[in-house]
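The structure appears below as structure tokens.
Left out: one protein chain. Kept in place: all the others.
As written, the chains take the letters A and B, and residue 1 is the first residue of each chain.
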Amino acid sequence: MNGWLLAATAVLAVGLGASLWGVSTGPLGRRVTAQNLSTALLCPGLLLLAQGYDRTSYVDLALLLALLGPVGTLVFARLLADELAGDPPRAWGPTWAAAALGTVVVAVLCAVAGPGRAMVKLLIVGALLVGGNLIASRALSGGFAEVDRG
Amino acid sequence: MADAVIVLTLLAVAGCATAAVVNRDPARQALVLAVLGTVLAVLFTVLQAPDVGLSQLAVGSALTPLLIMLTVRKVRRRSAAPKDGRQ
Partner (left out) sequence: MKARSALLALGEVVLWWAALVVLWLMLISTVYTLEWAVGAGAAGVGAIVARIGRRAVVRR
């Protein structure tokens, strides 16, 4: 068991525990926020797993999750808009913390990978992860209200 | 020691699936199910089956919640209309 797998286990333990606890208890707004943050917390874990197993093709899983996770959150933000309108979930603290975790993991892995196509792929995953997370959080807190009414 | 991550994800899958059954509201069940889809993909990755994990991610993280939420919305609208008419 190398250090990458240990780091992946730690990130996954925090991510799985927090998202599971958040999504199964509490009011609806907190559950949607937890579903959004599960993407942002598990994607760095998948990246670390890919590095730990030394299989670069495993990065595809993180890429797909970074692409589709925010899409799933936007589905909930659109279809639960009426329920969430009264008390829009604003969780910018956890959102920025998750974005910081993703940025740190991607930066470390980029430093290990060195310049090349692998690094560009990691940067694409990181940009999709952080950007999608911020857009989904903004949609949940009612930032795109004019789109919802359309 | 390398099995720790497998045990961890297995426990998470068991807990998430239990939470999906225990919740009674369909919208909340769909939220738990979206997380369960992602956690299952992590489990498949840990068990060295990334191809299965890829298809699980593609279906479980966005498509299944979308179908469930659309169905819930349609059922609620249909069941709300006659009730309002009667009352």
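The rule is short, and it goes like this: a contact is a pair of C-beta atoms (placed from the backbone, for glycine too) under 8 Å apart; a residue touches a chain by one contact, two chains touch by 3 or more.
Only a predicted model underlies this, so the values are computations on that prediction, with no experimental measurement involved.
Q: The chain left out touches which of the shown chains?
A: If we consider the entire complex, the absent chain touches A.
Q: Sort through A:Arg30, A:Lys121 or A:Arg138 and give me the one touching the missing partner chain.
A: Checking each option in A:Arg30, A:Lys121 or A:Arg138, the one touching the absent chain turns out to be A:Lys121.
Q: In the whole complex, not just what's shown, which of A:Leu63, A:Ala98, A:Ala113 or A:Ala136 touches the removed chain?
A: Looking across A:Leu63, A:Ala98, A:Ala113 or A:Ala136, the contact with the absent chain belongs to A:Leu63.
Q: For chain A, enumerate the residues touching the unshown chain of the complex.
A: 56-57, 60, 63, 117, 120-121, 124
In this section, only the chains that are shown with their structure count from here on.
Q: Using mean CA coordinates as chain centres, what's the gap between chain A and chain B in Å?
A: The separation of the two C-alpha centroids amounts to 16 Å.
Q: Can you list the chain B residues touching chain A in their complex?
A: Contact set of chain B toward chain A: 1-2, 4-5, 8-9, 12, 15-16, 19, 22-23, 27-28, 30-32, 34-35, 38-39, 41-42, 45-46, 48, 50, 53-54, 57-58, 61-62, 65-66, 69-70, 72-73.
Q: Write out the stretch or stretches of chain A touching chain B in their complex.
A: 1, 5, 8-9, 12-13, 16-17, 19-20, 23-24, 28, 31-32, 34-35, 38-39, 42, 45-46, 49, 53, 55, 57-58, 60-61, 64-65, 68-69, 71-72, 75-76, 79-80, 83
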